[in-house]
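Let me begin by handing over the structure; questions about it come next.
With one protein chain removed, the remaining protein chains of the complex are shown where they sit.
Naming follows writing order (A and B), and every chain is counted from residue 1.
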Amino acid sequence: MLTDFFLYIAQGTAVTIGVTLVALPFGLAVGLLLALLYNYGGRWVSRAAGLYSLLMRGVPPVVLLFILYFILSGRLINLSPFWAGSLSLGLVSSAYQMEILRGALAAVGAGQMTAARAIGLTRLQAIRFVILPQAIRLAIPPWSNEASIVLKDSSLVYALGVPEILRRAQQLSATTGQPFLAFGAAALIYFALVFLTNRALDSLAERTKLPTQPV
Amino acid sequence: MDSALILQARNLTKRYGANIIFQDISLDVQKGETIVIIGPSGTGKSTLLRCLNLLTHVDSGQIFLEGEEITAPGINEDRVRQQIGMVFQNFLLFNHLTALDNVMLGLTKVRKLPKPQAHEKAMHELARVGLADRAGHYPGQLSGGQQQRVAIARALAMDPKVMLFDEPTSALDPELIGEVLGVMAQLARENMTMLVVTHEMGFAREVADRIVFMEKGHIVEQGAPDDLFERPQHARTREFLWKITELYGKKEKK
Partner (left out) sequence: MKRFWLWLSLVLVVSLLLTACGGAGGSRLDAIKKAGVIKVGTSADYPPFEFVDASGNTTGFDVELMNEIGKRLGVKVEWVDMPFDSLIAGVQEGKIDAAIAAFNYSEDRDKVVDFSEVYYTSEDAFTVVESSSLAINDPASDILNLKIGVQTGTTQDDWLTALVDEGKLPAGNLSRYDRVDQIALDLKNGRIEVMMSDAVPAEALARQLGGLKVIYKGVLSSGPMNIVLPEGDAELAKAINEVLAQLKAEGFIDRLAVKYFAE
C-alpha cells in the first residue's frame, strides 16, 4: 500500500524532469542571446533586452502559462499543455538566466575583449573564444540555483492539466485523507531531484575550475 | 637601418564627449625604430596608442600603415589590428587558456593556421620570451613578469609590423621589471618597430631611438635620448624629467 502510494506519486517525476529538460535549455538559449544583446548590442537593443527581462520577471509564471496556453496557443501556434507549460517556464527562466549571464559577462571584464580584439579577433570570435568560456564558468553556481528553481516551478504546469508530482500528491491526499504521507512523498522526490542536480553542477564547477598559483 | 616610413599619424584629434584628449598630433615612425613616449599621466598616451591600432577611433586626422590609410572608411579593422601588436599594462592574458593556448588563439582563429603549425609557431614565440617551459601553465599560475612576457609572445605570434607597449611594467613588482624590459630590448635589437609608453627612464635612454614627450594632449618635444635628457628645450620637459627621477629614486629607496 505504502509503496503503491509512493509509486503513484513518483510517476509524476517523468513529467517534472521532462518539463525541466525543456524549460532550462530553452531558457538558457534565450537568456544567453539576450545577455549578449544586452552587453554588446547597442543602446536600443540593450534597452529592449532589459525591458524583456523586467517584464518576464515581473509577471507571475502562472500568468504567463495561461497567456501562452489559453490565449496564444491555438491562435498563433498549436501547443500541447506540456509544451505550452514548459516553454512558458522557459521564458520566465530566460529572464533570470539572462541576469545571471549578463552579470557573468560583465564580471569577465572589458579588458578581455580589448585584448582579444587587439590580436585581430572579430567581436563574435572574441565573445565565443574568450568571453563566453570565462563567463560560463562564473555563471555555474548561480545557474545551479536557477536550475533548482525551475525544477520546483515545474509543478506549475499542472495549471494546464499536466499532472506532475505535486498534483499526484494532491489527488492522493484527497482520496486517502493522508496529506502527511502524500506531500511527504512529494517533498522527498523534489528534494532528491534538487540534490542530484546541485551535486552534478557542483562537480561540473569543480572540474572546470581554473588553476591558480599554489599559495 | 633603412628609413622607410612604416606608421604615420597626421593631425589626430580625439575627444571623449566635450573633453579633448589630444589635438592635431602628428607622428612619423620609421621602420625598425623604437620610440619611447613619456609624459604625465592623463596626458592621452594610452588613448593615442589605442587610436593607432583602431581600438578606439579618432575624431579627425589620418593614420597610415605602410602607406595605406587605415582610418579610411570601409577598411577591415580586424586585419589592421592583426598587424599592430599591443601589450597592456595589466597583461590581459586570456585567463581560461594556458600560456600556449593564449599564443595559439590568434594563430588558429585569425590566421587560420592548422593546429600543428600554430603549435610550432606558438612554442617558438614562447621560447623567444624565455617561457617555453611554462607553455602548459595558466595565467593564474604565472608571476606578473611571466604573464607579461606571454602577452608579448601572443602579440608577436601575429607577426606584427609594429608593436605598441602601454606601460608594460607599471603593474609589476620591481624585481620582475627587468625580465620584461630585457625581452623588449631584445626585440629592439631585432629591429622590431616599437612604440613604448613607459616611465622607465633607464630603458628609454638605452634602447630608444627617439623620445617623445607628451603633455596635455600635445607633443611638447621629441628627439634623440641624449639630446632630450641632457638638453631639453622646454621648461616643461625639464620639470617632468626632474620629477620622474625624483619619484623613481624614492621608489628604489623603499
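General observations
In this text, contacts are C-beta pairs under 8 Å (C-beta built on N, C-alpha and C of every residue); 3 or more make two chains touch, one makes a residue touch a chain.
This one's a predicted model, so the numbers in the text were calculated from it and none came from an experiment.
Put simply, the missing chain touches A once the whole complex is considered. Set against the missing chain, the residues A:T13, A:S148, A:Q171 or A:N198 yield one that touches it, A:Q171. Although one chain is not drawn, the whole complex shows that of A:L55, A:I71, A:L124 or A:A200 it is A:I71 that touches it.
What subunit A contributes to its contact with the hidden chain is residues 4, 8, 11, 41-42, 44-45, 48, 66, 69-71, 74-76, 81, 158-161, 163, 167-168, 170-175, 177.
As a working rule, only the chains that are shown with their structure count from here on.
The distance from the centre of subunit A to the centre of subunit B, with each centre set as the mean of the Cα atoms, comes to 45 Å. Of all residues in subunit A, those touching subunit B in their complex are 111-112, 114-122, 125, 129-130, 133-134, 137, 210-214. Every residue of subunit B that touches subunit A in the complex is listed here, in rising order: 53, 55, 78-79, 81-83, 85-86, 88, 90, 92-96, 105-106, 109-110, 138, 140-142, 151, 154-155, 157-158.
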